[in-house]
Every structure is written in structure tokens, then in C-alpha cells.
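Complex shown without one protein chain; remaining protein chains in place.
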């Protein structure tokens, strides 16, 4: 068997694929964060909580109302999106135009509240969510067993990422959004309802996180705390990509998934630190991230 | 005599963080059940309970306990989950000569290198968990092992224990991976475990790491492909979260299970009425240890730490929680442990019907023998 | 040009105004000092020391954030480094007197601060915050992995020892007055720094960096120095904390700690001298009170609520809002 | 400028307008009236409140009191985006070119609020420089080109009342001249224009009337034909 640095090629290919899948996941999460930062200049520390809400809602809606996976895939992001709009409307709007740090603290506070309340309701051990029947099993590839569900995750995550990127970079609505973030007052002066646009954008950004949450529900332990650690990593991804760069968030997300996967193969203990190491190195040479515009 | 005519118990546990379900608010309920069952007073003295969230933070906890001990005259501290908190608190208790009963912590070092004459480790520790599960699995033919170890002191200790037991029983560790704590996605590691071709995949981790690893293993068809999963530290709450669908067939060691006999069932019915959930071994242990403590106070007629501890050590423990229980001089309460297997969906009749007990591990075999102890209280 | 104002008069007026301000400040500080000296007789000394350590930590952070405009999201690294170093030395070398251990802890934190500063100082705004966070995560990773820290069990049983080999610090009162002295020394130092010629330059850099460059200031060097001083003081806070509690744990290195010090500073009032002290007192107290009381299961959501409320309603923090109120009502 | 009958239509009436930025009270009761097809300037010293007047009309200041009628409709309660939809085009003091958009995106950004705006083609004919650089990033244009872009983009929307703030600032004289021609052309088309200008030399030949603003109030109104007669008064106000 061909070996690369003592690792069989087959294993390595499997790891690369797994890394790629996780990368698609990161991409989805960091995309929402990048949109919210890029377009609204809000550092959304509630993003992890929204991801968790997506997963938790999926489980809770199933347990109480019997809502199935496919409906949840649509409903959970919608509900979380609406929740996001409310947060924007009642809280974030009041600190518009203030220093970034305030949005960071505010959303961090919101995350603590959501997480704390849900911990008291649902505990920390996690909730059960069975894999939908049609995704049970997998494909036997040459080098690994690929569960159907992972294949589905990668397809749907990439589609959503691409669709979002297209909407923001290539459509008129996207142009409104980009311009609105530079000078929202002026955009309003042109006849565009910027406050509404801002609410919707925040709602959309967190809905993306919730969407990732739904995707996560069958494969990860669903607990109120599940977003907290993911958050910091996803933040790192956005920063490496260049805060606010939509395409950058997607590409970096995938890249980091792969790098992390390789680290898990060659030196597993470092796999949670490697992203931060990459971040330090990248920012040494590119102060605004890989795809960021100079400030 | 009982100081200021009150027995004060401080309950310190994680009320809001990662270990909340293990002891947490429900542990406080168990403690209060014990006091009620005892009758509410000891030799006419009041029993008072203080409680606090340990925030999983040793310095916050040590301020709390210092104040409890120095200002509030607390006689005994119960609960105690995160090992960093337990160790910090036990030092303060030693300094001030009060008693601590540790029910939540897993680290076997608590009665080993960190032992003090002022605390008792009651429910379980990693040694019997690793010991029981590993030797049972090896004996059933799981000779070659692949270990997934949480990369921190606790995981390392567990790994060392397992390795020793596996090798002693004629098995072999063919590979291992140290994953960061915490990890959400285990697919890389599961893939490596599959590639290793080992008979058994041992999980030397805890909490959400373990449940995530098990979920991923099930998704990647680890057991279908003929490998056995052995979880070295798995609680009832974890299995409940995973569901029998995912967790079926996993073997584990536990100190207690709610559905073992009429006594356990009777008590856990009462507990469930209070809390809405079935008790874990930690909840039961808090109940049992509190009763044992109060009985000792009553018998000794004093709440002085050393007097009570001696009394507790001199009295064997046989109640709904423990069979053949006794407290050794290192503070370790040893009692029978049980090898259990997670039921299949067909066997499980309700959401809490999760284990079948395969066999009993006698108290003397289960725990680390005193001859291997590094505790300063043990003279070999 | 108009000559209706005599330069000398104006200058005198300025100086008079400053003097009046100074007198008021002196008075306030005097009252505070008396309170602090008397405090251990009314309150639990270890708890007071905890407050002082966190207050020093917040003061250190504020020097960088409030007065230089640099948001470090990695200050936990210095707190923890100071604590672990001091703890390690005092536990393993019984010949060392306590102050040597503390100084050594501070020095190691200072060196780490220099390394952080050199790696991060050229990044702007949020990128700066994120680089410091990333570096702190690497430090955290190191502490988790290292044997000497005791991993997640923490480092326990650090001896308090004798100050200068003479004063027995295991007595809480002795320890308290030592911590208080160090704290006051540092507080005065920061006060001095802020008003020093160097402090003026920091202020200028915070307000308009390109302009400061065009006036010939090599701003990076000034920022590095501020970062290093801040790291040193944070390390000192960590060192003292480890001696007070006789333990050092991973909690101090976790990014939540970096977040907490931001909260303390903001709640108290960033960019004010007293703000971080008030903020630290407030946050430490509230966490303690909550974790004891009937709301102990609700500590996190309540803290979250405080974050939200501070940001929405008291953005200038407790001290900042009071100052605003006084300015408005007293002219 | 010949009087034409359409001009009697009152496009804008501002009365008793006060405006505040936080604590500071900037406008102290501004009154002015602009008829359709008129070009009116607001003159005054730095900080007199001319820009603030335009912003207040757009509802872009902190707080306002008084009355602003556009096409006979009270707008004090309207959000800025509604005001734009009434046919008001605003060109801000500092151009407001969006750096995340290229020139063409900048140009097509403001939504069309009424029919009768210029087509993209007309605009490129009027400003050939913009056509040449239509795919460059908006803020990489030179100052003059940015100013043309800022003007051009509100012409597309069909707005029939333009609020223009210091559009000649920092421009080379040739371009100033060119802008003068553009404004003349727009006036011919019947657009109403309110011009805030520092450069009186530029504004004088274009305007029908001048308002002089001082300390947040209108202190003088001068018709084009009175200009020479009131030159000294004006010089006094402007501090020449």
C-alpha cells in the first residue's frame, strides 16, 4: 500500500474527504458570520447559539410535534431567522454605529442568556435525534465507508453557500446590502428601506447558522452548549478569510476543514490549535486575512 | 458535641455548566431527600443546607468554601464534581479540618496523590470503570484494542489504566489517538480506528466527547463492521441522550443502576417524582453518603470532622446504593460495581430502561488496591 | 490676531482648574484608601484579595484598551502565565521567598507580552483582537498539554510563604495588606503613566493614529510598550492571585477570562482610572452572590443580561455614567 | 431665467424648522420656499447650518421640529426612504461613493423613484469619463470623477427635486465649469434644485434666488436680479 509520511494513501484520501465535509460545514457557519460582519459590521457572538438553536429546535419540534427532518430543514432556520430579526430590531439596532466591541458584547450576552435558559430546561447531556431513515447506511468507497448523510451534507452545504454568495455578489439586492453597510443613511436617502434590509440580513445570517444546526442534529450530540466552542473556531475561519469577505469565508471554511483533517491524521492533539496557528501566520503576512480588503 | 447545635452541609456542584446533569440541581434534591428521610434533625440539632454553583472554577469555589468554613461554620461539603474544584476544596477542608464527601468526581487521584484526612470519595472513580469494562471485554475475546483518548490528564490516566488491564489480561493495544478536548467531529478518528482493524474501540474520554464519538461510530457503521465499542466513562444520562438505537450493545461499568432491585426502584421512583428524571449513580451516592454521614454524626454525638470520619469508616455501608461498602483509610469508599450492557431497542421497554446488568464486580477487585496507593495516609 | 486674551492669564486659569480637579481626586482617593485599609475587618479578606487581583487585571487591560485603543482578546494568557510561573516556582523551590516568585511570574508574563505585541501590533482593529485571541488560544493549548500545570486538575497547594522571608503570608491579614500595597502601587503607576508625557502620546495615537505618525511618532513602538506594561501588570495580577488562592487553574487561561475582563472594564467604565476597579468589584461580587443564592442555576443568563443592559443603557459604565451625570449637573 | 407658468407650483415649503444633533441645537427655525423649476442656493459661512438644512429635509439629522412640506405633503413623520420616494434626490457633502461597488453599480444603485429619469446611455453621454471607468471600483476614481458619479446617480432616478451639497468642492476648474453646464441643462429640463455652495462664483450665474444662512436661520433672501444691488450686504454675511 502506498504510504505518505507513514499514513496509508487510502486512509489519507478518506481523511481528506472527511476534512472537506467538515470544511463545508465550517463554510456554512462562517458564511453567516461573514455576512453579518461584512454587511452589518456586527461581530455576532450569538452565532454559536443560533447554530445550537437550529439543532435544538429540530429535536424539540420532532419530539413534541413530530416534525420530520425535511420540514425542520426549512422551519428551524425560518424560526431562528425570525428570532434574529427580533434581536436585531429590539437590541442591535440601538447600538448601530457604535464601536464593534459593543455588538460583540451584546451578542455575547444574548448567547449567554439563550444558552443558560435552555440549559435549565434541557440539561447538558444532550438530546436524542435519530438519523432520518433514508440516510441510514452509506456507500462503500475504495478507501472508506462514506455515510449517505455526510454526502448529503456536503452537497447541500455547498449549494447553499454558492447560492448565498451569488445573491450577495451578483444581484441588485446584494448591491443594496453592500452599499447599505458603507453608508446606510445615504442609502435610505436614495429610497431604500435600510432598517428592514438590516433586520432581514441579520435574520438571514443567523438562519444560515440554524441551517447548519439542523444538518448537525443527526450527527452531533445536541446540547445547549454545542455552539460555544464551535463559535471561536468559526470566528477564526472568518478572520483568516478576511472579515466580511463572503467568498473568502466559504473558501477558507473548506480549506480549514481540510487542514484540520490532516492535522487529525498526523498530529491529532494539535487539531484544535492548528486553526489559530494558521490564523496567526496568515495575519502576519496578510494583515486583512486571505481575501480581505485593506481597511 | 455538635458545634453551635447545627449540622451545616454545603452542597457545591456545577449548576449551570458541562457537568450540570451529573450532580447539579438534582443532586441537591437527593441531598434534601436524605435529610428528610433521616428525620430533619440529628440528636435534636438542626440540619441546615447551603448550596452554591461551583462555576467549574477552583478559585471561585475555594472562595465559596473558605467562606462557608470560616464564616458560616459549615461542617461538611457535599457534591464536588470537577476534579480541579474537588482538589482545591479538599485542601481548604484539610486546612480547616472539616469534612468533604466527593460524589461527582471521576479522577482516581483524589484518593491517591491528592488524598487528605478530610475527604471521602464515595461513588466511583476511573479505576474500577476502566478495570471492570476492559477486563470483561478482553475476557470475551476483544483482544486487540484501539483507544480514543481525550488529550488531557484525565484521559491520559484512563488510558494508562486501560492499557494495564488489557495487557494484563492478554490483550494488546494496537493503536491510539489523542483527540483534543472537547471535540465535536470524531469522523477522522473513527476512520483511523476502522483502519486499525482492532477488535475493540475503547473510548477513554467523557461527556459530550464520548457521546459524539459513539454517534459518529454508529453513523460510520463501526459495530456493523464487527468492531466492539467500549466506553470507559459513560453515565446513565449520556446513554439516555444517545438512545438505545445508537448506544445498544455498548458495555460499561457503573456503580449503581436504578433498576437493580426493589430498594433501588422504590428510591428512584421517589426521586423521579421530585425531579422528573431517573437518578444517576451520583445522585444515589449523594443520598446514600449524606445518610451515612448523618448516621455517623448521630452515633458519635459530634460533628467534629475526624470523629465523624472515623465513625463513618467503622460502619460498613449496606443500603439501597451500596453493597459491601466500606471506607478505606485513604478515604476511598469501595463497594460492589456492576458490568452493564446497553439494551437493544427491542429489550428496552421505556426511555429509562437502558441497562442490563451482566455481572457484579466485587468491591475488593474493583478499586485500586491500597498496596498501589500513593496516598500519604496509607502506610505500606 | 486678537490679543484680548493674555497667554499667561489663560495658562494660570488652566493650571488653577487642574489644581482644583487634582484636589477633588486626592480627596476621593484618600477616602477610598481608608475604606480599603479598614475593609478586611468588615469583609472576608480572601474575597477582598480576589477583588483586588481582578481589579488589577482590569486596570492593566484598561491601560491598553481604554487609554491606547487596542482591544486585546487574549489577556487571559498573561494572567495565567503569571499565575502558573509563580505557582510552579514557589511549589518547587522552597528556598524562594514569595516576592521573588511573584516578580519572576511577572517577568515571564512580560516577556510573553512582548512576544504577543511584536506579533500583533501591526494589525488593525478587529484583526488585532483576533490575533491576540489566537495567540492566547495557543498559550492555552500549551498549558493544557504541559505536565507542570496539572492540566485540568490545576496546580494546587502553592505555598504562600514569607514575604522577604520575614512576614508570614499564610495569615490572611498579612497577605491582604501585601496585595493591597501592590495594588495601590500599580494603580498609582497607571495613573502616572496615563498623565505622563508617554500617556499623552498614547492618547494622541488612540484619537488619530495617522496624525501621530505624521508628527514623527513611531506609533508601533509606543503601542508595544503599552502592551508590554499591560501584560506585565496582568501577569502580576495572576501571580498574586495564585499566591492568594494557593492554586492556578486553566480557567485563568480560557478565552472566557479574556472576555470577562472586557466586561469588567466596560461595566466599570473604560478609559477611566477607577472604572475597571469598580467594574471588577461589581462583577466578582455579582458572580459570587448569584452562585450562592436561590438564582444559582441562573448565573449565566443573568450575567448575559448584565452584558446586554450595560451595552444598551450604560455604555460609559458605572464610573463613566456617574462622571457624565456630575458633569451635567454640576457644570 | 424666464418665468414659466409651471413655476408657481410649490415644490418645497420649510417652516419653523429646528434640528438637533444630540444635545446641540443646530437649526433655529429655518423658513424657505422653493417653486418647481427653480434653482435656489443656500449661502453662508462654515458651520452656518446649510448642510444640516438639506439633511433635515431628508430626515437625516438627530431630531427635528417644525414643518417640511414636499409637493404639499407634510413629511415630518416620514422615514428617509419615503422622502426619496417623493422624488427627492440628495447628493451629500462628501460624495458618498460606495467602495464595495464598481462605478456602474454605484450608478445604478439608487432605485428609480419616478419615470422620466435619464437612461444610463444619456448619462454616459453626458459624462464620458464614467463610461471609460465603469468597471473600476467606485472610490478609486479621482475626486472629480467621483463627484460626477455622485451627481449622475441621482439623475437616473427621475427625482425632480435635487438637493446638492458642495458639489464643486476639491474639483479642478475645468470640471467645475462642466458641472455648471450640467446644472443649466437640468434646469432647462424643469428640475428643481437646491444648491449649497461655498463657491459663489460658480453659483451666482445659475441661481434664481439665494438664501443666506447664519446661525441656523435664514437671514436674507436675494433674487438673482438684486444681486448687484445687494452685493455689499452679501459680502458682509459671507465675510469677504
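In this document, chain identifiers A, B, C and D correspond to the written order of the chains, with residue numbering beginning at 1 in each.
Note that in this section a contact is a pair of C-beta atoms (placed from the backbone, for glycine too) under 8 Å apart; a residue touches a chain by one contact, two chains touch by 3 or more.
Heads up, the rule we're going with is that contacts and distances are computed from a predicted model.
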Candidate names "Dihydroorotate dehydrogenase", "Phosphoribosylformylglycinamidine synthase subunit PurQ", "Cation:proton antiporter" or "ABC transporter ATP-binding protein"; UniProt protein name, chain not shown: "ABC transporter ATP-binding protein"
Neighbouring displayed chains - absent chain, whole complex: C, D
From C:201, C:240 or C:253, residue that would touch the chain that is not displayed: C:201
Touching residue (missing chain; options D:38, D:105 or D:166): D:166
Selected from C:100, C:167, C:225 or C:312 as touching the chain missing from the view: C:225
Identified contact with the non-displayed chain, of C:34, C:118 or C:215: C:215
Missing-partner contacts on chain C, residue numbers: 1-5, 7, 10-11, 13-15, 17, 189, 192-193, 195-201, 203-204, 207-208, 210-219, 221-222, 225, 229
For chain D, the residues touching the chain missing from this view: 44-47, 140-145, 147, 166, 168-178, 198-202, 231, 234-235, 238-240
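Throughout what follows, only the chains that are shown with their structure count from here on.
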Chains touching both chain A and chain D: none
Chain ID, smallest distance between chain and overall C-alpha centroids: A
Intercentroid distance (Cα basis), chain D paired with chain C, Å: 51
Centre-to-centre distance between chain D and chain B (centres being mean Cα positions), rounded to whole Å: 76
Averaged-CA centre spacing for the pair chain C and chain B, given as whole angstrom: 39
Multi-partner residues of chain C (at least 2 other chains): 145, 297-300
Residue list for chain D, restricted to those that touch at least two other chains: none
Pairs of chains in contact (touch as defined earlier), listed by label: A-B, A-C, A-D, B-C
Residues on chain C engaged by chain B in the complex (per definition of touch): 44, 46-47, 50, 144-145, 150-154, 156-157, 241, 245-247, 249-251, 287-288, 290-292, 296-300
For the chain C and chain A complex, residues of the former touching the latter: 71, 119, 122-127, 130-131, 133-135, 137-138, 141, 145, 255, 259, 262-263, 266, 297-308, 310-312, 315
Interfacial residue positions of chain B with respect to chain C in the complex: 15-16, 25, 50-60, 62-64, 66-67, 70-71, 82-84, 87-88, 91, 107, 109, 114, 151-154, 181
